[in-house]
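So that we are looking at the same thing, I have put the structure below in structure tokens.
Below is a slice of the complex: some chains, not all, each in place.
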């Protein structure tokens, strides 16, 4: 995996001035991350994840039934819901319950979180149970969906550990560590972990979900204003991989996993 | 105002054993309260209020228009919305946006919060603006609506101070300090600041909103299972008043008001 | 219980001129009340209650199942719904079905009616049945929610009598007579049974639901514009109690109860 400096040198781009990023970070630097485990008294697993000013509560709860399409398969299910507090955004957001339904963006995000977490788990070993993942954004400053996935992995692992502890299941069905980060091209420079201000003016916006082994769970890259080349795509995935491995060290620290 | 001991003595009831309250509190004791001011980066005023295990984010934002019924009156408006995170409750709550609409209970609570806060403010001095109060429950252990009012007062005052600071309005239109608490009759004993377990088995449940001068803004008393006498009603209001005055000292401490 | 004259004299307020109330009533006088029993051919119990120009159809029907939270408790349930005809109000009201959902006020009122009626009944003796109370306002002139409760008691009692008559249950599970009235402070004077015009300009608005024994089922007092003292609170409850006892005599007359 190449560092950002190598990437830029290879392409004949001199390293961007630090001042380029509004919060003084280097292009390949993630924001400070804090994971407060067991944040919710009532959930089976939970954490508060803070990535810079982005702040998300992730909670995992277990229900003893599965959705219709999984019935009688012997297998479990992981599903996610995502919400933002009205006061979490720059200008107050209208509450989704007032509008009568979740917006398209919400649907898109909760489907992404669900798929990503399902890749982390051996659903067969979960048994006929649904694990509900709730990701609620208290404060938004970019990267709320990737922070949700990274935090939700911690909540999910704790909920499953709890099921083992209660002797409901024999062993923890987690089979892959999963974390996620956003990358993008801002002012022509590939950057890691965009904050809101950067995200708003990025030409390309990409979210990457990976396993501990470096395999891809999900990649979603979108041209916002400017299309991108195959080469740029690969540079962005390189950057993302570095960031994700760093997040995984922090997940492990929070979970007390060696 | 009589203390709980006097109240009980007058009625020939010997003081209940401490063990009566599940969390070892005396009947006239409130739970530990913590108010973290300016909890939300994007809101004009905000706090995180914790009352025992109940935890609510209160945020106040200003919009430069008023609802239809206030148009061209020169006067402002204060309105509130209330929500609970799915993971905030004992057993996971279905998200209101999934159900397509807020429940009756939610409507009832946000109308109560709105009325209570409007009593705190000279709406004429706010000018043709709406102040949106968002109270979002991160964790619920009884008394979420009264904690919302108590916290929202802090958020509201800060938002208005900010308007004065920005020279949008000439002076702070707060005219009354407002706080709220719940009381109830549990196992025959009038108790202050019920937690969830007590609230579930209370015979009478009452929410009281008062001003700094001890006047009533709102009183809502409900017989749950057992009706109550005029005398019991007055005992409960006595208890509530003591609790509210204590909360007001804590609001002032958080706000730095002497 | 003090009469309004005594109350005013005690406070050094000379008796208000009759002209103070738009319809010539004394402050402690209720409006003419008419209860037409069995108004609805299809309901198990019903009445049309008229309180001044306020006109509400109250109907009670029995369903042979209970809501999920009451299942397998052996106990019954009483639930209420409330609606207003579009033509019932001063200016035509938009139909709630057109707006896609009941408003907050509607929810608040139907929850109040349900709680009040449940206090009247021994739910255990009802058995696993739900009694649906429908209160539909044909014409609104203030006090529609309290008229609904007062009328619904008549409908409920008749529906239960009918169950006894059909030998579905052994004896009538009514354990308390219940009625309700509104009181308020208008132009500084505590008044009983406010009409719409008075309600609109009242400083304090209170709804009281009581049992035949004078115990409180529900008290909801709200400062509209001006907060109120403990003393005023008690004066208002006194007034309400007198009014409620008068309504109970009328309920009994309609029901043919001695």
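Just so it is clear, A, B and C label the chains in written order, and each chain counts residues from 1 on its own.
As a convention for this text, a residue touches a chain if its C-beta (ideal position, glycine included) is under 8 Å from a C-beta of that chain, and two chains touch if they have at least 3 such contacts.
Since we're looking at a predicted model, the values are computed, not measured.
> When 3 copies appear, how many make the full set?
This structure file describes a complex of 6 copies of one sequence.
Criterion: only the chains that are shown with their structure count from here on.
> On a C-alpha centroid basis, what's the spacing between chain B and chain C, in Å?
27
> Can you work out the whole-Å distance between the CA centroids of chain A and chain C?
Centres of chain A and chain C (C-alpha means) sit 53 Å apart.
> Find every residue in chain B that makes contact with two or more other chains and list them.
In chain B, the residues touching two or more other chains are 100-102.
> Within the complex, which stretch of chain C touches chain B?
Of all residues in chain C, those touching chain B are 100-105, 107-108, 110-111, 115, 119, 176, 211, 213-223, 227-230, 233-234, 237.
> Quick one: which bits of chain A touch chain B in the complex? Just the residue numbers, please.
For this pair, the touching residues of chain A are 40-43, 46, 53, 57, 59, 61, 63, 81, 83, 85-92, 95-102, 106, 132, 134, 136, 138-141.
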